[in-house]
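The other protein chains are all here in position, but one chain of the complex has been omitted.
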Amino acid sequence: MTAGPSVAGRAGTRTLRTDRWWLQPAVTVAALLAFVVYATIRAFANAAYYAPPYLSPMYSPCLATNCVPGASDVHLVGDWWGLSPALLVLVFPLGFRLTCYYYRKAYYRSFWASPPACAVAEPHRRYTGETRFPLVLNNAHRYFFYVGLLFNIVLSYDAVLAFRDEHGNWGHAGLGTVVLVVNALLLWTYSLSCHSCRHVIGGRLNHFSRHPIRYRAWTLVSRLNAKHMRYAWLSLFWVAFTDLYVALVASGTITDPRFF
Amino acid sequence: MGYQAHFRVWRGDADGGDLHDFTVEANEGEVVLDIIHRLQATQCGDLAVRWNCKAGKCGSCSAEINGRPRLMCMTRMSEFAEDEVVTVTPMRAFPVIRDLVTDVSFNYEKAREIPAFSPPKGVAAGDYRMHQVDVGRSQEFRKCIECFLCQNTCHVLRDHEENKPAFAGPRFLMRIAELEMHPLDSLRENTGADRTEVAQQEHGLGYCNITKCCTEVCPEQIKITDNALIPMKERVADRRYDPLVWLGNKIRRRRT
């Protein structure tokens, strides 16, 4: 580079920031790594994911014939699948989150240090952003969003089923029911606050005045969108927590407190 | 009430320079630009600094204060402890002219490359009708005071001089978004050109990795990333990466 950073006192140091700019990327790395490790272990575990009536969101929908009985009604994948059924479905929510505009910011900053924080030099010599493969694929976010909506429907269905007891009779609610309902709600807010959703629902219009209903929807989504980061973290944490809860109940470590 | 503040100011020109230490009086309610002015008046009459309104409206006094891109006129001394050393350096993404003044001509060149507002044919001046809800988004972007702090902070430009030809920076991608969302802009009707294509092909929207530093430093609190860049990326996806929308556009001309 020419004039800019070669000038002494300006670029000799990576940054002149005196605050703890490294804290946020460090926390992000720690939190995301913790989730990845936990999710990987649980996805391969292929055990303790169904504690009637609760199905772990990591295994839902359970599509393989090797799913534990009762966990699923639909077996799209036959006997040939010998691995954990979680691996069949997790790729979709994973893709949704990987291409999410918030998570992109989070991992570009914290894992790829591009940049680690504002006005802190990044270590890379070249930078092409999202102009080429594979990062150009992030433009496919909206498809993962559509698929994510299907998953939300399935997980909402799971939450509804949690109002049945272990024998399939309606009128039950345990702590697990609450956990599943919250999980479904958080996933909906996360999905609906998504930038692609905002665009699809009305952002692509240039004349809101000609589409009053879509404008109102867009306004609503925009309000959610402002808190997209918060919903991203909350829903991520809650998915893991829900899975953990189901695992603990399924393995008999705890019993599910029942309200009615 | 006043105290002696410790300042470290970068002085030099295109050939080089370094940080100089100063001890200078600071009073209640003052901002960093006041201190720089006091330095000029009392210690170094030729200290170069660019400023105009001193009220956060013109966007001239952009610099980096303790490493953070800020307007000097809107950074209050009360933010710093009295014994804290306040370091003031010129914007880093642009070549230094002298001291705190940088050559920001890059921005004016980019501004010139963006197709201007194209007025609708057959609508006379005075007959423009636009609804508040339709102009609201572009109005947010027009709050921009062109301080170029976003341009300076964006790592695509700041850390990669080689990207400058291909990437217009957040300020000017936002300008494209402003025109793209303008309810009466008629570039497509008048010339056939498409602003989303302009953004993606000519001005490097794809370089943006939405790490939001532009939004973080914007003194006008414009949500550059959420409201301009991401919506533009989505509009690009409509045209380039979304076969459904593409197909829909082929079948019937949508009214937007």
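Quick notes on this one:
Note that the chains take the letters A and B in the order they are written out, and that residue 1 is the start of every chain.
Throughout what follows, a residue touches a chain if its C-beta (ideal position, glycine included) is under 8 Å from a C-beta of that chain, and two chains touch if they have at least 3 such contacts.
Definition applied: contacts and distances are computed from a predicted model.
Think of the chain that is not pictured: of "Succinate dehydrogenase / fumarate reductase flavoprotein subunit", "Energy-coupling factor transporter transmembrane protein EcfT", "Arginine deiminase-related protein" or "N,N'-diacetylchitobiose transport system permease protein", UniProt labels it "Succinate dehydrogenase / fumarate reductase flavoprotein subunit".
In the entire assembly, the chain absent from the figure touches the shown chains B. For the chain left out of this panel, the touching residue among B:Leu19, B:Met91 or B:Val104 is B:Val104.
Within the complete assembly, residues 13, 27-31, 34, 40-42, 45-60, 74, 76, 97-99, 101, 103-104, 108, 111-112, 115-117, 119, 125-126, 128-132, 135, 138-139, 142-143, 145-146, 179, 182, 185, 221 of chain B touch the chain that is not shown.
One rule holds in what follows: only the chains that are shown with their structure count from here on.
Chain A and chain B have Cα centroids separated by 32 Å. The part of chain A that touches chain B in the complex is made up of residues 1-5, 7-11, 15-19, 101, 104-105, 108-109, 114-115, 118-119, 121-122, 124, 126-131, 135-136, 139-142, 195-196, 198-199, 203-210, 215, 225-226.
The touching residues of chain B, counted against chain A in their complex, run 10, 12, 14, 16-19, 64, 66-69, 87, 89-90, 92-96, 103, 131, 133-134, 153, 155-156, 158-163, 180-183, 204, 206-213, 216-217, 226, 230-231, 233-238, 240-242, 255-256.
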